[in-house]
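Okay, so here's the structure we're looking at.
Only one protein chain is missing from this complex, and each of the others stays in its spot.
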Amino acid sequence: MAKVVTTVARTDPAISDGFAALGVATAHEAQDRTGLLNPRLRPIQSGASISGTALTCEVAPGDNWMIHVALEQAKPGDILVVTPTSPCDDGYFGDLLATSAFARGIRGLVIDAGVRDVADLRRMGFPVWSKTISAQGTVKETLASVQVPIVCAGVLVTPGDVIVADDDGVCVVSRALAANVLEKAHRRAAMEEEKRRLYTDGKLSLDINDMRTRLKEKGLIYE
Amino acid sequence: MAKVVTTVARTDPAISDGFAALGVATAHEAQDRTGLLNPRLRPIQSGASISGTALTCEVAPGDNWMIHVALEQAKPGDILVVTPTSPCDDGYFGDLLATSAFARGIRGLVIDAGVRDVADLRRMGFPVWSKTISAQGTVKETLASVQVPIVCAGVLVTPGDVIVADDDGVCVVSRALAANVLEKAHRRAAMEEEKRRLYTDGKLSLDINDMRTRLKEKGLIYE
Amino acid sequence: MAKVVTTVARTDPAISDGFAALGVATAHEAQDRTGLLNPRLRPIQSGASISGTALTCEVAPGDNWMIHVALEQAKPGDILVVTPTSPCDDGYFGDLLATSAFARGIRGLVIDAGVRDVADLRRMGFPVWSKTISAQGTVKETLASVQVPIVCAGVLVTPGDVIVADDDGVCVVSRALAANVLEKAHRRAAMEEEKRRLYTDGKLSLDINDMRTRLKEKGLIYE
Amino acid sequence: MAKVVTTVARTDPAISDGFAALGVATAHEAQDRTGLLNPRLRPIQSGASISGTALTCEVAPGDNWMIHVALEQAKPGDILVVTPTSPCDDGYFGDLLATSAFARGIRGLVIDAGVRDVADLRRMGFPVWSKTISAQGTVKETLASVQVPIVCAGVLVTPGDVIVADDDGVCVVSRALAANVLEKAHRRAAMEEEKRRLYTDGKLSLDINDMRTRLKEKGLIYE
Amino acid sequence: MAKVVTTVARTDPAISDGFAALGVATAHEAQDRTGLLNPRLRPIQSGASISGTALTCEVAPGDNWMIHVALEQAKPGDILVVTPTSPCDDGYFGDLLATSAFARGIRGLVIDAGVRDVADLRRMGFPVWSKTISAQGTVKETLASVQVPIVCAGVLVTPGDVIVADDDGVCVVSRALAANVLEKAHRRAAMEEEKRRLYTDGKLSLDINDMRTRLKEKGLIYE
Partner (left out) sequence: MAKVVTTVARTDPAISDGFAALGVATAHEAQDRTGLLNPRLRPIQSGASISGTALTCEVAPGDNWMIHVALEQAKPGDILVVTPTSPCDDGYFGDLLATSAFARGIRGLVIDAGVRDVADLRRMGFPVWSKTISAQGTVKETLASVQVPIVCAGVLVTPGDVIVADDDGVCVVSRALAANVLEKAHRRAAMEEEKRRLYTDGKLSLDINDMRTRLKEKGLIYE
């Protein structure tokens, strides 16, 4: 039974917006290396780094009807997250839908399938992370659900969760943990800044992180 | 038996040249979503959009001899379309062949295999859509046919057909239908322009395309 | 038994440095089409062309500990070559390790696995050829060997061999043959320059390389 | 933080055991075509059809330590479901672990990674559905969680859910819905029996399911 | 525009039936190494070897409606050849459709997509060559064409052509050439019989086929 859930609690924007500057790798580390979508999702552009709240959408293979339904549910700050009910590489999304999405306040698209009109999407500055690029058109015949929990590229995404996306890929942070993860991510970023300075000076991580004893205990031999 | 067909009827340039401005997605839709080559073919550059007439060429795996034969058959406005007789990722084509191809009036290359010297190809502005990038060299030992109908990346391409290629991929339009498809493509582009305006204003496709009744009939539930 | 070999003989820099200007395709041809790493290794940047001496490093799946060990073995002019002991796409290397690698004189990274922080790596100008891009973090628990002969992306790499990498991929030239291969590569580059001139003038390779007789003998038919 | 949940509510065996005779395709249809694990999971044997309750287990890449931990949590009627925290094809499980699993009452293994000793596993009659077969060994260094909800081959599996596996693949049915889905599956199987009889007699589904009107409405043309 | 062509000329059964005993490799060689479908199509059974006439069928991704339409067009001796209009791995075909197909005289299925109920299909002895095995169900919403020329697994198949399928894969022989190819295939099979005898006696192909001179001319060195 296909349904659209209209009463989704979204992560507080004061929190979800904070992840864009930190990026995917830091967010992923800050939540114990969980939440990373499969790296088959790649950006169609270079240099974009966004965060926002998940607007989830299932689609049938070769059928983009429910994306049209999802756009009505958008709130400013959302990122559209689309997963097909069985694997498909068709071009579900192009410049017309991007125009509509932008007008509805959507910040970008994450889709475990294909997109098209990528020259236009790049020109518009509408950021996309997709499995493939394909001009293959889709139909509008089969229902699926919008704003329900979905598995996208191997990871569970609940509507209203935080989505972080940059050149490294896409990560989801659950709404309940987002504030805590953001704080840890900031601490991690600060700590990395310090390490970066030491490495620039030629210091070795073997010394900074005191790895030599453990390497020896495990039996590493130098010849 | 390998052969070179020298008497190929090409699509009228007044028609084949018209597709470049419309692009692959529009051409593909205008001919009822047929003719799209498998999306494994990707551009090695960004932003190129070309159209022209197919100069077809079979090659043996790991052997680029017939590309040399094909170049003699080129006419200005042709796009070289190469398919191996069994799957191969070797680098069949590099900057020397591109120099020769450009001098013979060829507008670009579509190949279901690999290319090399891509830094040079980008510098020259010779557009390529390929399955992979590989420096692996090829030999010149085995014959195959030139200017015969071939299947390239899953689609039948007849010599003289229209080839359209841009950042979305590659599409073929058969010579017999090209005038008709071009007209439909122009109509489609005009219609999209109108929709783009409505979407920019925040209108929903659910309303513009009157989808609500059908969604209800199919049983979509809003919670 | 994991070990670090500290007494590696490197190719003379006067030789290893000479390959960067010639590039991968020419180096690969000059040594009889051997030494090319599998084309699944792709640059994360565009336009970089480097050469240097191989600093080899094995890593366990999902574990980047030995990269930290390898950095201590670096000498200016080295290129770090990393291979997992079984296939893995995790993000083994990011901007912190790149900062340390640069400070140790390493010119770039070749890895048959994933990297992360690619926006930073591009900004720093640290060139990378990798199998994938992934933010997936790694642990530091399992030993492997550094500066031993490894198979990376299907090719044997011995510490101190020459590594050449550009937009076409990555090639290894063994230390023993490097001087000879460099000389052949220079000759080949000169010969190609001459051909390029003839092709630009519209001459056909069929005539320049006198292919017509052999095509006829093999039975090629013109219709 | 890695944890082992020891208080898992399992589906009533009177229900979970009932799915084995119905099979994966029927179970999947009976719950609205959801719950099917990615078809990359294939049986290493032919003809096995089992159902039981999910005993879930995460593992680090190249590390099978947590499978040892999971075996202690087994109850008769469980099926072990293993997913790596990032993709890995190593051989996590062989005849020794199978011997232990069988002794603990486990009915089979579903793993989105590799297994080994498959000749022994087949000889023992221990059924396995895996992503690959590989003799590559694993270490015991890194923690992960046991009996927590996991995503395995693209689908959410909660400890205690029903797992159904046969030559078609693997399907999960959530504990809450299992009784209802089992009933629907029985009804579906009965209905198919009737259709099978009609088809054997040469009747067409076009007539049995009255498809001709709708085909005509959609515009199908007979030439 | 979707259509069903009802007036298909089939290859004479006296010819099409003759290929089953010769097999795919011999048929493929006898027509100059053309017509082989991509080896991603694999048999779900072992030891079946069939030939017959192609009944072609396009299907939309995730939609098996047109297979129902195709069954009405079947004639005894046909082999059903199905291709999706864009790549899809869903389970389009199971034991019910096989029951109907068998009753209509269809000898087997070739499909560049998935099938299900494979335990039943094996039990029934209905031979299938498919891209994958998947229990994923399909809908009946979108039209496509039946008995038109299609590209299946990279090869053009025209309705009424000969299909040959065995443990090596699937090959198509065009109707116009079938009589000639069958004759060549018989000659080839006879010639192979003679070679088999010589090889069994320990004779070398280097001598039987007189390869030593040519190897020497090409420059092969014995150390």
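Here are some notes:
Order of writing sets the labels: A, B, C, D and E. Residues in every chain begin at 1.
In the analysis below, contacts are C-beta pairs under 8 Å (C-beta built on N, C-alpha and C of every residue); 3 or more make two chains touch, one makes a residue touch a chain.
Please read these numbers as outputs of a predicted model, since none were measured by experiment.
Hidden chain, full complex: it touches shown chains B, C, D, E. Check D:A2, D:A20, D:A179 or D:L206 against the missing chain and you find that the one touching it is D:A2. Among C:A27, C:V155, C:L182 or C:L215, only C:V155 touches the chain left out of the display.
Touch with the hidden chain on the side of chain D covers residues 1-7, 65, 68-69, 71-72, 89, 91, 94-97, 99-100, 103-104, 114, 116-119, 122, 132-137, 140, 143. Listed by residue number, the positions of chain C touching the unshown chain are 1, 32-34, 36, 38, 85-87, 149, 151, 154-156. Take chain E: the residues that touch the chain left off the picture are 23-25, 28-29, 33, 36, 39, 42, 46-47, 49, 166-169, 171, 192, 195-196, 199-206, 209, 211, 215, 218-223.
The definition used in the following text is that only the chains that are shown with their structure count from here on.
Chains that count as touching both chain C and chain D, per the definition above, are A.
Overlaying chain D onto chain E using CA atoms gives a rotation of 120 degrees, to the nearest 5.
Taking each chain's centre as the average of its CA atoms, chain A and chain B sit 31 Å apart. Per-chain Cα centroids separate chain A from chain E by 42 Å. Looking at chain C, residues 89, 134, 136 sit in touch with two or more other chains. If touching chains are joined by edges, the resulting network of the protein chains shown has some other shape, matching none of path, cycle, star or complete graph.
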